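This report concerns only the one structure given below.
Note that one protein chain is taken out, while the other chains of the complex remain in position.
Moving on, here comes chain A:
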Amino acid sequence: METIENYIDNMFASLPKTEEMKALHDEILANMEEKYYELLQDGKTDNEAIGIVIAEFGNMDEIMEAYDISRDKKKDSKKLLSEEEVDAFLHSNRIAAKWIGMGTLLCILGSAMVVLFTGFAEAGYMGTSIALTTGIIFFLIVVALAVALFIYAGMKMDKWKYVYQQIDVEIPKLLKDKIAAKKQKEHPKFVTAIIVAVVLIILSPSILLITIVINESMVIFGVVILLAIVAIAIHLLIYFGTNRSAYTKLLEEPVLDRKIAQKNNRIHDAIATILMPLAVIVFLITGFVYEMWHINWIVFPVAALLIAIFSGAYSLFSKPSS
């Protein structure tokens, strides 16, 4: 019986692994099994029975024709990415990274605006209510702009979803080498950007200290400068990080099982779609209700870090050790 099972498995091996084909495989196997045992009952030897059953299996071409599976189509179902497509993907990704980075930058700068106008009010340049209103109006405009940028970036990347999810995508070896070379070429830039961003974030509080030393009443403008520096640093992190991840995605070994690929991405999407809006909500509440504009921008890098940690940890633990 094992011989028969192996034979059928082999016959179906080259067909797409769909539910339909699985059902057909099982059905034919059940038939052959029944036939086999009946032949044994009729007094045939094991070898004779196997021989007859296999001889009466037929030709796989018939199945492929009836089910509209052509050998070519099967190959085509894995989309071979061309160099132009890879370039277009990287280009779109870069644009999306730029807009996402800009959006985040705007959100932080928006909160800096509120702080700035509060500073004007405190310094006596403006009336408190006028300052606050102007600040908040600026802030809302900027956030609306940021949201528009996020949406635009999302739409830009939407058509490359299949590359991100690695669904039936294949990259020729030669092209992979080219991509790896490009990634290598951009590596120093990436490292520099990350170092600059991290140094900026670490050093940013010193601005506060300096302003305090110079003139204690200027501390609020120190906060504004601090926020601006952090905004630039985070923009750098997002822009270069997203670019980098596009290369990594292209060079990754494709996940063979489409279900696993989709599951992985679902989890990543779920984390990202929950965390990012959550971060915005936290940002707005802590800002408007608790007046924490000076520090609440931290939710954005924290959210980004959390997404990276979660999805990184998930893919690390779910990846079979090779």
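Methods note: a residue touches a chain if its C-beta (ideal position, glycine included) is under 8 Å from a C-beta of that chain, and two chains touch if they have at least 3 such contacts; residues count from 1.
Definition applied: contacts and distances are computed from a predicted model.
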| item | value |
| --- | --- |
| Per UniProt, the name of the complex member that is left out, chosen from "Carbon-phosphorus lyase complex subunit PhnI", "ChrR-like anti-ECFsigma factor", "Fe-S cluster assembly protein SufD" or "DNA-binding transcriptional regulator, PadR family" | "DNA-binding transcriptional regulator, PadR family" |
| Sole residue of A:28, A:88, A:175 or A:292 that reaches the chain not shown, by the stated touch rule | A:28 |
| Contact with the hidden chain (one of A:9, A:48, A:65 or A:87) | A:65 |
| Where the unshown chain meets chain A, residue by residue | 23-24, 27-28, 30-32, 34-35, 56-60, 62-63, 65-67 |
